[in-house]
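Every protein chain of the complex appears in place save one, which is left out.
We call the chains A, B and C, going by the order they appear; numbering starts again at 1 in every chain.
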Amino acid sequence: MTLDIFVSFLSQLTQTLLVVLIAPLMLGWVAQCRAWMQNRSGPGILQPYRVLFKLLEKDAVLAHNASPLFRSAPYIQFGCMVLAASVVPIIETNLLFAPAADVIALVGVFALARVFSALAAMDVGTSFGTLGARREMLVASLSEPALLMVFFTPLLIVQSSSLNTIVDTLAHREFALYPSLAFAAVAFVMVLLAENARIPVDNPATHLELTMIHEALILEYSGRHLALIEWANAIKFTTYCAIGIALFVPWGIAQAGGWQVLPGAILALFVKLGVAGAGLALLETISAKMRIFRAPEFLSMAFMLAALGMLTLLLLGA
Amino acid sequence: MYPFDTAPLDLILGVVLLWLLIGLAGLARPTSLRFVSRVLFPMGTVGGAMLLLVAVFAIRVEPVSLVLPLGLPDLPFHLRLDALSAFFIALVGAVALGVSLFSAGYFRQGEGTVPGLLCLQYHVFLSSMVLVIVADDAYLFMVAWETMALSSYFMVTTSHKIAEIRRAGFLYLLMAHIGAIALLLCFGVMHGEAGQYTFDALRSSALSPFWASAAFLLALFGFGAKAGLLPLHVWLPEAHPAAPSPASALMSAVMLKTAIYGFLRVTFDLLPTQIWWWGVVTLVLGLLTALFGVMFAAVQSDMKRLLAYSSIENIGIIFAGAGLAIIFHAYSNPHMAALALVATLYHCVNHAFFKSLLFLGTGSVLHATHERSLGKLGGLIRNMPWVAGLSLVGALAIAGLPPLNGFVSEWLLLQAFLFSPGLPNPYLNMLVPLGSAALVLAAALSGYVMVKFYGVIFLGQQREEKLREARDAGLWERAGLAWFAMGCVALGLFPMAVILLLDHVTLPLVNFTLSAAISGSGWLLFTPVAAERASYSPIFFLLGIAGTLLVTFLAVRGFYHGRVRRSAAWDCGFPEQTSRMQDSAEGFGQPITQIFEPFFRVRRQMPDPFSRRPVYFKTNEDRLWYWLYLPIARANERIASWIGVLQHGRIHLYLLYSFITLLALLLFVR
Amino acid sequence: MSAQLINLMASLMLLIAFAMLAQRRILSLVYLFAWQGAVLAVNSLIVGWYTGHHELYLSAFFTVLLKVIALPMVLHYLIRRLGIQWDVETLINIPATMLAGIALVVFAFNLALPISQLAETITRGTLGIAIAVVLLAFLMMITRRKAVPQVIGFLAMENGLFFAATSATYGMPMVVELGILLDVIVGVLILGIFFFQVREAFDSLDLKHMEKLKESES
Partner (left out) sequence: MNEVAITLGSPAVGAILLAIYGDRTQASRLNVLVSLVTFAASALLAMRVISEGALLVYNDAFFVDSFNVFLVTLTAFVAFTTALFSRPYMLNEQGRGRITSRRLRLYHCMYHVFVLTMLLVLLTNNIGIMWVALEAATLATVLLVSLYRTPASIEAAWKYFILCSVGIAQALFGTILIYLAAEKVLGGGGNALLWTHLNQVKGDLEPTVMSLAFVFLIVGYGTKAGLAPLHNWLPDAHAEGPTPISAVLSGLLLNIALYAIVRCKVLVDGALETPFAGNLMMGFGILSVVIGAFFLSRQKDVKRMFAYSSIEHMGLTTFAFGMGGPVATFAALLHMTVHSLTKSAIFFTVGHAAQKTGTQVMDDIRGLIVTNPTIGWGMMLGTLAILGMPPFGVFASEFLILTTAMRQEPWAAPILLVSLGVAFAAMFMRVQAMVFGETTAKRLPHAPALVPVFVHLGLVLMLGLWIPPYLADWYRLAAKLIG
């Protein structure tokens, strides 16, 4: 009893730390792939780490009228993201924290982080901060339903909303073709792009304020606060990828504890993440950012696909 | 079990009596503010606490009933306290406790009605709501129901010198009365043998499906009109903001819930059967209401109107849950019916808490700034830390964010939605999950709304000079706010306790309890169905976030530093920053208007590009008002003018009328 | 013999009623009204004589006193005081009114048939005529434009009712008769006062001035 709690705690710890640590790497990898595809010699995979450390060194500069909410927001975001990372089964499904939140609660975590970032952006009361908050909330309020619809499809297949059960069942059943899951997967990618401020919804590398969504939110941040936010976003991105993996290509995720399976699982994880990152890079290279009011259409498309997936499931039972 | 030696119903009646006496005492010295607010309202608080205590214990005991020597000679007042009513009584008590505390510090001299009279109206309002819930015959129910409407009407029209408020009050009472008429018809349809109108007689009355459906639809109309269900909602955003904030809080938090209570009572208790399409109608209406409410909330620029529309949204969610419960019950799936019902009731409590919290918060802001328009507020977190901090809890909770209470009920409701594919009806299997998407959309948009609400009022730069003098709320007001904030947190962190209470409610209605599934997996883990099916542990959740937060904080401080420099806001290096550069309320709502344009009736006035002082205004009106209400009014006028022709002023014609009547009747007799 | 006499009286009543309906001049209306009263009185005398209901003599006496002498005099006086003896224009032209009147008579007779079969008075045949007189008076009130003819119509209706009472039941109990008479007297007195009020308010007795209080626009 105590032993397997201890084991699950350990694996929980390893997974969480793993995700937290490799998150910047993932970003770096995507950036690097993009650079290669655009025939540039990129900054190197480790660039995000350098940025983080530099930012942590620097002093934090706060506006005069910044309230405590402004200062605490980065920590809260970071905390939310770590929790999210520790709930999703990435290398194995026997996690201590997993029962704390099922997919719906997972969406709740992301929403919590987002609301705090938006409030913090409004706190200083600058024109771009409020603009960013507004756009962020708009995109989010449209992508959340799509995300849940995406979740519903596997959820209905498995008749459970807890990620562990979903992965367990999906990963360890005989291989079957689920057209509904295909729909859901496409929708999920679209949501992922929108939620993580990637092209075509947002451009993380932009310097034109009027097109900013996510960047505008964190304009006023600097130093360690900024570092935490960037890191949190990296974790968020990685977690999203991990969710996608867990839902749509779960094979390789270890079922129950035991050290012997972990290395294989980690290896599988790295491979999958690598492929996913490359794929995203490709996607971002060949597509251009769209106007802010195209975003709703984009997301409603995602929503439609997800709903379609669910209906096909109910219709075909597959 | 039940700790008191007096029967619960007697204690509740005692509280009602106490409240009525307090109200009358207010008339003793109507103009003395000190007496009313320092003596009477605190006493009312005691009543609320008593009510809460008694009801919480009474949920577990067997139903008790009582007959008062009042009322009609053949139909004396019947009272009955079962789990359902006890639950709603507890709700009334909890809210009354907080609001009375707040009111003790709230009212000011020379604002509309004299304090004593206000005190009377307030306490009559409270007692009538309690009576509505414990009523056990149609007559007492109607009497209490209309008294409730009446007393709240007088509170709405407190500052009656403003034309809009008069209009709002009239619209409110009219809709309330029409709804009451529908309810009267509903009870009439359900009449028991020999015209008995006690609820027992109504229960035992055998109704054909047609008449049962008629009764149900009438009930939906009547209670929907009170709850603000589409398309009977028009009065709500007018009336709720007009009342003083404690009254608004009571109306939004409790009065709407009495409508829910009545709806559940009639549907699940009084009507012999449930038919599945009733549930569909309720579900669809509820979801439409939720989306409508949240959309309109997003584009409001008056803080109390915004909250009123958000009430409409929450009512929609509640009705959706009720509809789901009906569907499951009709298809005899008791487990899911219980789940949906629990979600519905849970959301009732949650909404009561965070909506009172926010309404009272706006009340404090109103008194501190004398300003209701969001466009003139801002940055109050610096002057009013208490109100801002406590309101933040409410805002997060109403946005449905974990680990607060709003999330719990929405989570439960989604769980219920996700079970619908088990239904025997293929169409429902397909459509209900889509309904869940609508629910999620509403929830997400409510997040949008709350960011707007909180950010524009409390954050950013202060949009007006006078806001610098704003003072924080007094002790009484803080106490009231704190009560509700604590409630939001507690209800979010310990759902199991509430669910175990709710079991006593669901058992008689849909004869199933969730406790088995819950107690299966400890008190830490919240698993309404089964551990592997779905689980959510707010405690873990909080621990996870808080723990990481602490660790990160210490780590950052430890490995690096906590140095902070203050300077002007950067804002991409814009030279001057004025408070008018922030988003106004309209600006924040603009994307919603743009995306959901067809739902609004938008009137814009764009400024002339060369004008010295440009004026811009935009109103988003309710299309239903123009599609539904005005035509009815016009039809009424037309009929009246037709009939008016009869009375032509010529005595010959009048004689002719009598003559013709006489001849016609004589012919008829022959 | 008696039956013929009574029927004669009845037909006289009907004739006078039609004459009133057709009459244009106020003064002659008054005279006709007096004649009607006289016929009424004679009728009750005859009935009283043949059936031995002697209280009918009394009622006949009162009828003569009131409806043949008092009321016509009062009306005459009023008309002269108010200077309105000239002709009365009707709302509907006379022939149309007559046609309507005839239709009414037919209707009244049909109505009276079942009742008169029940009544075992010798006068039962005349009940239809009584109803006809009432309805004709009603019609007259509807068609007249001035105040005084309307009042005369009302009194004619009263006559019809008396006639009905005598013909159907040999008259009402004495108390009631007296009460009715009292009412008639008071009513006429009030009307007398009233004419002057109307006169000073509208300086005319034309009812078209009295159409202000109404619900319809314009």
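Structure notes:
By our rule, contacts are C-beta pairs under 8 Å (C-beta built on N, C-alpha and C of every residue); 3 or more make two chains touch, one makes a residue touch a chain.
What you are looking at is a predicted structure, and each value in this text was computed from that prediction instead of being measured.
Counting contacts over the entire complex, the absent chain touches B, C.
The residue touching the chain not shown here, chosen from B:40, B:101 or B:143, is B:143. Contact with the chain not shown here comes from a single listed residue; of C:3, C:69, C:96 or C:182, that residue is C:182.
Among the residues B:173, B:418 or B:517, only B:173 touches the chain that is left out of the figure. Summary of contacts with the chain left out: across C:26, C:64 or C:172, the touching residue is C:172.
Of the options B:7, B:24, B:581 or B:666, the residue whose C-beta touches the omitted chain is B:666. Annotation for chain B: contacts to the undisplayed chain at residues 69-74, 138-139, 142-147, 150, 157, 160-161, 163, 166, 169-170, 173-174, 177-178, 181, 184-185, 187-189, 191, 195, 197, 636-637, 639-641, 643-644, 646-647, 651, 654-655, 657-658, 661-662, 665-666, 669.
In the full complex, chain C touches the omitted chain through residues 111, 114-115, 118-120, 131, 134, 138, 141, 147, 150, 154, 157-158, 161, 164-165, 168-170, 172-176, 179-180, 182-183, 186-187, 190-191, 193-194, 197-198, 201-202, 209-213, 215.
In this section, only the chains that are shown with their structure count from here on.
Set against the C-alpha centre of chain C, every other chain centre is closer than that of A.
Chain B has its Cα centroid 36 Å from the Cα centroid of chain A.
For the pair chain A and chain C, the distance between C-alpha centroids works out to 101 Å.
Each chain gets a centre from the mean of its Cα atoms; for chain B and chain C, those two points are 70 Å apart.
Against chain B, the residues of chain C that register as touching in their complex are 91, 107, 110-111, 138-139, 141-143, 145, 150, 207, 210-217. Contact residues of chain B toward chain A in the complex are 378-379, 381-382, 392, 396, 399-402, 407, 411, 414-415, 418, 421, 429-430, 433-434, 436-437, 440-441, 443-445, 447-448, 450-452, 454-456, 459-461, 525, 527, 531-537, 540-541, 544-549, 552-553, 556, 559-561, 563-572, 574, 577, 579, 581-583, 587-588, 590-592, 594-595. On chain B, the positions that touch chain C within their shared complex are 641, 643-652, 655-656, 659, 663, 666, 670.
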